[in-house]
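All protein chains of the complex are present and in place, except for one that has been dropped.
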Amino acid sequence: MHTLSLNELAAGLKARKFSSRELTQHYLGRIAERDGALNSYVTVTPEIALAQADAADARLARGEAGLLTGIPLAQKDIFCTEGVRTACGSKMLDKFIAPYDATIVKKLHAEAGMVLLGKLNMDEFAMGSSNETSWYGPVKNPWDLSRVPGGSSGGSVACVAAGLAPVATATDTGGSIRQPAAFTNLTGIKPTYGRVSRYGMIAFASSLDQAGVVARSTEDAALVLQAMSGFDALDSTSIERPVDDLVGGLGASIKGLKIGLPKEYFAAGMAPGVRARVEEAIAQLQALGAEVREISLPNAPLSVPTYYVVAPAEASSNLARFDGVRYGHRSAEARTLEELYKKSRGEGFGAEVQRRIMIGTYVLSHGYYDAYYLQAQKVRKLIYEDFKRAYETVDVILAPTTTGTAFKFGENSDDPVAMYLNDIYTIAANLAGIPAMSLPCGFSEGLPVGFQLMGNYFDEGRLLNVAHQYQLATDFHRATPKGF
Amino acid sequence: MSLTPEQVQQVAHLARLELKAEMVPTYAQQLSNILAMVDQLTAANTQGVSPMAHPLGLTQRLRPDVVTEPNRREAYQAHAPAVEDGLFLVPKVIE
Partner (left out) sequence: MTIPAGWEAVIGLEVHCQLLTKTKIFSGASTTYGAEPNTQADAVTLGLPGVLPVLNREAVTFAVKFGLSVDAKIAETCVFARKHYFYPDLPKGYQISQYELPIVEHGHLDIEVDGVSKRIGITRAHLEEDAGKSLHEAFHGATGIDLNRAGTPLIEIVSEPDIRNSAEAVAYLKKLHQLVVALGVCDGNMQEGSFRCDANVSVRRGPDAPFGTRTETKNINSFRYVQQAIDYEIERQIEVIESGGKINQETRLFNPDTGETRAMRSKENANDYRYFPDPDLLPVVVTEADKERIRASMPELPAAKKARFESQYGLSAYDANLLTSETALADYYETVVKASGAEAKTCANWVTGDLLASLNKSGKSIEESPISATQLAGLVARIADKTISGKIAKDVFEAMLAGEGDADAIIKAKGLVQITDEGAIASAIDAIIAANPQQLADYRAGKDKLFGFFVGQAMKATQGKANPEALNRILKEKLAG
């Protein structure tokens, strides 16, 4: 059952070939058996899952089911789930039982009727590109257990790649959906900023954070993204605009599609194996009728420095609420108010989070604001204008997702700057707020390689269409890791 | 731009973080490296460029002034570190 697509699962449930309870039990069994090797789940919720499965079976029996009703899903542990621990990969929230549901949790479970298998491991507060910063320990890449799954949505990709969930939610602030998807042979999409509600998603960098999906195919991703998307009055940055039919447009031909290849993304720095696979993907799309042309995004090289001002600045502010007063970790050693703050935060946050809080605090502090934060927000505007100009001449932009394949544990963990450069191809889409996705295009030395498609605002439908057409012509996304 | 261990301590104080003493030199080095990378930004010509607020140039939506939130004190305080008589407790504050 764990190899079926979401459409196949839906058909099986509808035809009563298997019940949602059986399907759920199948996944719970696989998690119990196999997740020990991966550490992708931090919390498994069998009671909730079975109750939701039974409710879904009842809905199915009444003929009131939607397409996703009864299909299991795992949530990145960044989304608040009422009554379930929501730890965001941090000791700070190890004992935090969320008292409310995130909007997307309501949409996927209460409305669409999906079944919550559990909460997924992630880099602490989504800060990381390897899942090594999680308080709950690193997640292993099912393609090679000595390698990282990418981050921050490491648990999301590992569990879907290993068939421990049919599909999972994820979030992407600088590439946290796309890079891990590329490292694990999955399809991951980050929609336009404001497309999916941020309410109930624990904030890392508010102006960049966006929720999305990781799945085993574009079709699966489209189905879940459709159910998650939409305006939310509780999120001031949410877009008040109807969601396109993401699934209905998948079948359109891409003949005549204009694809831009930004020369800055194909400069030196990419591993040869990655470059070769991406070039093959381009050729495949051309074979499908797409036209390719070189474009320039001249400010793209400034993406990483811009991001490492904007994101830590917002993070330092967003994480100020974790003070040990109303919820979360409180140091047992604190005798004064000052100690309460400093010890609770010193003990509750790991090193990477502390580094980013300090960088953010520094760049916002008196005397540095203009030189750093304000300047970064201006460069961000330049990056945004580059994209706007590009979309006047092309429909989508194609680029590598990562410079290399999944790296070994510990390889980058002592050098933050080297780690940050992992996100060099993914960050610009977050800075501009455009939709972007990664999808598999083959292997290099046995490890998955992904390529990236970036679209114009609200153009998720077109991205998914291109990706689906590519996946109809290729089989890379069907490969699964040995042993899972 | 590089940060001294003293500056790291100042920033940590502003952010209310107690750092392990042995971590301070490491942090100073790492933060300096990050700032050096970030310093590329100063080279960018941003004259006349307005900073970005929202990618789509949206403006703030306004909410009607209607009570929608019931009292959920019990649920919100169920896992609070220290509560008495409905109040969150902290070590005595001196003004």
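General remarks:
We just call them A and B in the order they show up, numbering each chain from 1.
We adopt the following convention: a contact is a pair of C-beta atoms (placed from the backbone, for glycine too) under 8 Å apart; a residue touches a chain by one contact, two chains touch by 3 or more.
Just so it is clear, the structure is predicted and the values come from calculations on it, not from any experiment.
From the options A:84, A:203, A:282 or A:424, the residue with contact to the chain not on display is A:203. Annotation: of A:86, A:210, A:303 or A:405, A:86 touches the absent chain (contact as defined above). Note on the undisplayed chain: of the listed residues A:234, A:267, A:283 or A:418, the one touching it is A:234. Looking at A:96, A:349 or A:407, the residue that reaches the missing chain in the full complex is A:96. Where chain A meets the chain that is not shown, the touching residues are 79-80, 86, 88, 93, 96, 98-100, 102, 198-203, 205-207, 233-237, 313-314, 316-317, 319-323, 325-327, 337, 341, 361, 364-366, 369, 373.
In the full complex, the hidden chain is touched by chain B at residues 14, 16, 53-54, 58-69, 71-73, 76-77, 82, 84-95.
Throughout what follows, only the chains that are shown with their structure count from here on.
The part of chain A that touches chain B in the complex is made up of residues 95-97, 99, 192-194, 207, 233, 236-237, 239-240, 299, 302, 304-306, 308-309, 316, 320, 323-328, 330, 334-343, 345-347, 349, 351, 354-355, 357-359, 361-363, 365, 371-372, 374-382, 384, 415-417, 420, 432-434, 457. Here chain B touches chain A in the complex through residues 3, 8, 11-20, 23, 27, 30-31, 33-35, 37-42, 44, 46, 49-52, 54-56, 58, 60-61, 63, 72, 75-76, 78-82, 88, 90-93, going by the rule given at the top.
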